[in-house]
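There's a structure below that I have some questions on.
As you look at this complex, bear in mind that one protein chain is not there, while each of the others sits in place.
This part shows chain A:
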Amino acid sequence: MSRRLRLWVLAVGGLGVAVLLLVACFGLPAFGGTWHPYGDRAVHAALARHTANTISSVNFDQRAFDTLGEESILFGAVLGTVVLLRQTRDEERQPPEPVPVAPPVRRYALLALPVTLLIGLYVIAHGQLSPGGGFQGGVVVATSLHLLYIAVDYRALERIRPVGTYEVADAAGEAAYLLVGAAALLTGAAFLANFLPYGTFNTLSSGGTVPLLNAAIGVEVACGVVVLLARFLDQAVEIESDDRDDGAEART
């Protein structure tokens, strides 16, 4: 299909979809209205189960099974990236040369590292209380480790980041989620049902299984992001391919 024809097909299809979407927009409930049947019920259920952060309650209690699916997508994406970005036979590793870092950058990155790590762990631990949770906190924790790459060099990052261990921990986070879900079966409840005592509202131990599932997600997201970034950094920094492309030579 030529480029011009493709643009025409796109224009016709795009216009059709645009008209349908516009019609649909006028059929949706008014913006900012008070009619939120699911929202009201979710808030009610979260309060009944002593979870202050309703979003965590929705993710790890009311829709815990859906979150298992989303977590598995995350796990699968990390696994796929690890497989795709592995070192192939015609590539070799070259340890990168350390480059001097500007003193202010080094100072502030080293200062920010422990603070960021602490904030990440705080966000994970307080997921059932305040805005945040395992997904967001995990990303913050993973980011904090990479401040070492900015502050020092790649070898320092590699020292605190044994990728194999993080890959195992990534899988352990996924397994922990499943095991907490299966533990509910032992008590006679349904898979991933909230079976622990709900605790006191607005304290760290409130919400039953929500903090446990939250922590499992936190471990998985933190380790998953570390592994993802490690693979991309390997490609950018360490892995060198000897510019020999047999296919391209055969074709020309």
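In the analysis below, a residue touches a chain if its C-beta (ideal position, glycine included) is under 8 Å from a C-beta of that chain, and two chains touch if they have at least 3 such contacts; residues count from 1.
Everything that follows uses one rule, which is that contacts and distances are computed from a predicted model.
Chemist: Missing chain's UniProt protein name, "Nitrous-oxide reductase", "Na+/H+ antiporter subunit C", "ABC transporter substrate-binding protein" or "dihydrouracil dehydrogenase (NAD(+))"?
Modeler: Not shown, but named in UniProt as "Na+/H+ antiporter subunit C".
Chemist: Decide which residue listed in A:14, A:114, A:162 or A:197 touches the omitted chain of the complex.
Modeler: Missing-chain contact among the listed residues: A:14.
Chemist: Tell me which of A:33, A:103, A:164 or A:188 is the one touching the absent chain.
Modeler: Only one listed residue reaches the unshown chain, and that is A:33.
Chemist: Name, in rising order, the residues on chain A that touch the hidden chain in the full complex.
Modeler: Where chain A meets the chain not shown: residues 3, 6-7, 10, 14, 17-18, 21-22, 24-26, 28-34, 36, 38-39, 42-43, 46-47, 52-55, 57-59, 63, 66-67, 70, 73-74, 77-78, 80-81, 84-85, 129-131, 133, 135-136, 139, 202, 221, 224, 228, 231-232, 235, 241, 245, 247-248.
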